[in-house]
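Note that one protein chain of the assembly has been removed; the remaining protein chains are unaltered in position.
Here is chain A:
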Amino acid sequence: MAMQFSKTLTLAAISGASLLLFSACGSKSKRQLADDQTLHWVETADLPTMDPSKSTDVVSGGALNNVDEGLLRIGQGSKLRPGIAKAYHVSKDGKTWTFNLRHSKWSNGAPVTATDFVYGWRRTVKPSTAAQFAYLYNHVKNYDAVNKGKKAPSQLGVEAHGKYQLVVTLSRPQSYFKYLVASQAFLPQNQQVVNKYGARYATRSGNAVYNGPFKLTGWDGTNDTWTLKKNDQYWDAKATKLKAVKYRVIKDQGTWLSQYQTGKVDELMTDGTQYRHLKTSPDIHIRGSASMFYLEFNQRNGFFKNNLDARKAISLAIDKQSLTHNILADGSQAPKGLVPQNLAKKNGVDFADAAYVKSGTTYQLTEARALWRKALQQSGKSSVSLDLLADDTPNGKKTVEFIQSQLGKLPGLKLITATVPFNVRLSRSTQGDFDMVVGGWIADFPDAISFSSLFTSNNAYNRGRWQNKAYDTDVKNAEGKDANNPDERWNDLVNAEKTLMQQQGIVPLYQRTQAQLLKPYVHGVQYFPTGAQWDFSRAYISNHQ
């Protein structure tokens, strides 16, 4: 396992070198750097916090990923590259992770040390912080006890060996821990600064310090513009070409397009209507997120419990290709299973392909009708009335209308639909107040387990209460006995996914994909399908007039 990182390192070095070569060549021809290295970026929501322990949304996640740096960074293609850790070593049993840190500085000049990581991690886990994403630490030794307040934060399995070595002890092996340490919840925090500002810590740009490629300025806590300025104290500052990233909040999609067309902003995330008109634009970039929207059946009791034919009939009667191409038409993709495409790969094989069960997502109306008749017979009814719940978002409404028209072709089915606000949908689905519900999930990190764990019998997100012993065992093995064995673990998760699709525990509907317009003079912006979406550390603006 220790070798693994050096491999990554070499790879990163090679790709870094080729990038340099490329930009060097380019600079001679047309990729000359523009004088004004300012990128104009847009968010559709305000920045709610800059506290790594309290960040739960994509806006603060994106900002933190650019102004701070954890042990590792996620790079292009979800590959890890070194961050504050120069190298790391994993013990044979997969439980002890040793990170060797580089000498680097906070934006106020103080050194970033292993103690900053220990402090930040303990702060996130200890109960009084009430961090909503503390559960990401659940493999770290003593997480449960510390988080429940039964043990002191100092008992958490993380310690500093000297100033520049961090040793993490896990309670059980976790192969994807390397991705977690690249996420916001695992960022270092400077104790002096946190203590200095107390409750006002990270509630405005001046009340925090930064150790990443940029530092935040111009944010007063609630305003809707802010700027990331190049951080000269960053250890790799010479690689940062942008002087500033200016953010503004635009909530109206039409306004955003006008601002893009006049060059006031450099990017636009299109909605369905805009995508249809702008599809052929040379500026378009497809940004597939590691998210999946799916239909859950209530299997606590009622019609779908132990009725595989009914579940299969519903799935076969919905044409997912048509849903993504004709109805949503925003670039979204038809699914191959629960786990999105391009989330996890092994030896070049995509997880979604490895675990593909054709019957789980295909459209076959004749078979659907036959199965539906059988399902009705099994339940001893001649007709059934079911309700379908979804979000009242534009996509939610379109999905529901489409499903209604598709399921109308099943004999003896009366569908009652309801589109409700997000929170109502959550509370109704958690309470089991539905027959079918359209739900969705975005992966926290690039590993299939992020999705597979959802549908184990006891998971709180398994709102339909689908239960399958083989599935539970596979996922349990992946997290337990095979956690330290990549091949076995992969097979476990592939098998679990196959079971889920064969048993039609859920019906995958679409993988959310957005199309972004990016000005042709913007280069090197990195997009990630999981977690914090953007990295500007290698971005630059080429000469343009």
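Assume a contact is a pair of C-beta atoms (placed from the backbone, for glycine too) under 8 Å apart; a residue touches a chain by one contact, two chains touch by 3 or more; residues count from 1.
In this text, contacts and distances are computed from a predicted model.
> Which name from "Xanthine dehydrogenase family protein subunit M", "Oligopeptide ABC transporter permease protein", "Heptaprenyl diphosphate synthase component 2" or "Helix-turn-helix transcriptional regulator" does UniProt give the chain that's left off?
"Oligopeptide ABC transporter permease protein"
> Specify the residue from the set A:140, A:216 or A:250 that touches the hidden chain.
Once the missing chain is taken into account, the touching residue is A:250.
> Hey, which of A:281, A:301, A:404 or A:430 is the one touching the hidden chain?
A:430
> Identify the residue among A:258, A:359 or A:543 that touches the chain left out of the display.
Touches the omitted chain: A:258.
> Touching the hidden chain in the full complex, which residues of chain A are there? Just list them.
Chain A touches the missing chain through residues 45-46, 48-49, 51, 54, 56-57, 127-128, 130, 132-135, 147-149, 199-200, 203, 220-225, 248-252, 254-255, 258-259, 261-262, 264, 423-424, 426-427, 430, 460-461.
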